[in-house]
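With one protein chain withheld, the remaining protein chains of the complex are depicted in position.
Right, chain A next:
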Amino acid sequence: MSRTTFFEVEVLDARTREQLCFLDKVDPYSTIGDIKSLFHKSYPHWYPARQALKLDPKGKSLRDNDILQNLPVGTTATMYFRDLGPQLGWTMVFLAEYIGPLLTYLLFYFRVPYIYSHRYAFTSSPHPVVTLACACHTFHYMKRLIETIFVHRFAHGTMPLRTIVRNCAYYWGFSAWLAYYINHPLYTPPSYGDLQVNYALVLFMMCELGNFSIHLTLNNLRGEGYRSRRFPMPTKNPFTWLFLFVSCPNYTYEVGAWVSFSIMTQCLPVAFYTLLVFIQMTIWAKGKHRTYSREFKDYPSLRMAIIPLIL
C-alpha cells in the first residue's frame, strides 16, 4: 500500500483575506475544478463557474484543469477566491443574443402597430426586395441558432451576466434600427433594381455557405481532441480554400454576408452596421492570427488575418 501525501487547501477571500474554507485530505492529483466543486459544497450559491481561484490575490485565475500537485505550492496550499458574479452558459448566451434580432426584425416586417403610422399597421410592403431581405435576415439568424445548438463546441463554460445584457442590447438594438428602415412604408428600393438585388442575393448565399463550411471545418479540428492542436487547413470543400489566404475565413464570410445585405437593401444604417461588424471581426481575426502565428512555427506566411493579401 503506497503512502500518498495528502494536501491541505485553505481558501481565503481575495479582498478581505478571511478564511472561507479549509479542505484537508485533498488528493494531490485533484484539479482546480475538483477544488471548486468541494468549495461549492460549503457555499452552495457559489457554483464552480462563478469561482475564480488564484494563488496571488491580484494575479491570474487558475485554470480548471490545472493539477494541484503541479502548482508552485507546498503541501498546504493557500488560494484566493473571487466571485465572478452570475454566469450563463455559452449556449444560453448565444441563444439570447440571436433570438432577439430574429424576432424584432419580424415585428417590423409585419408592421406591428405603434412602430409606424397607424394606417400602415399590419400592411405589407409592395417591394419584393423587402420580403427577400426579411427572408435573408431570418435565415442568417436561424443558421446561427442552429449552429449554436448543433455545431459549436465551446471552450470556456460561461459568460458573466453583465456582458450578456450589454451584448443583447447591441444585437437587439441594431437589428431593430435596421429593420425600421428596410420595412418602412417610405422605403426606396435599390437604384439598379433587380440586377443589384439578385447579385447581392447570390453573394449573400455564397457567404452564408462559406461561413457554415468554415464552422464545420473548425468543429472537426476540435473533434480530434485537444492534444493534437493543429491549425485549420483547406479541405475538399471549395469554400474552405479561403484558408489559403486568411486565418479566419469565417469572419471574412460574415463580413461578406453583411456587405451583400447592404447592397441588397441599399440602406445606409445597414452599411453602418456592416462597418461595425467589420471592425469587430477584424479585431478578433487579428487576435486569432497572432495566436496561430505564435503557436505554430510552420504557419503559412501567405495567410493574412481577415482580408486576403491586405489585412
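A few comments on the model shown:
Definition applied: a contact is a pair of C-beta atoms (placed from the backbone, for glycine too) under 8 Å apart; a residue touches a chain by one contact, two chains touch by 3 or more; residues count from 1.
The definition used in the following text is that contacts and distances are computed from a predicted model.
According to UniProt, the chain absent from the figure is "Very-long-chain (3R)-3-hydroxyacyl-CoA dehydratase", selected among "Glutathione S-transferase", "Very-long-chain (3R)-3-hydroxyacyl-CoA dehydratase", "Transmembrane channel-like protein" or "Histidine-containing phosphotransfer protein".
Checked against the hidden chain, the listed residues A:104, A:250 or A:265 yield one contact partner: A:265.
Considering A:187, A:239, A:258 or A:273, the position touching the chain not shown turns out to be A:187 (whole complex). Hidden from this view is one chain, which touches chain A at 181-182, 184, 186-188, 191, 265-269.
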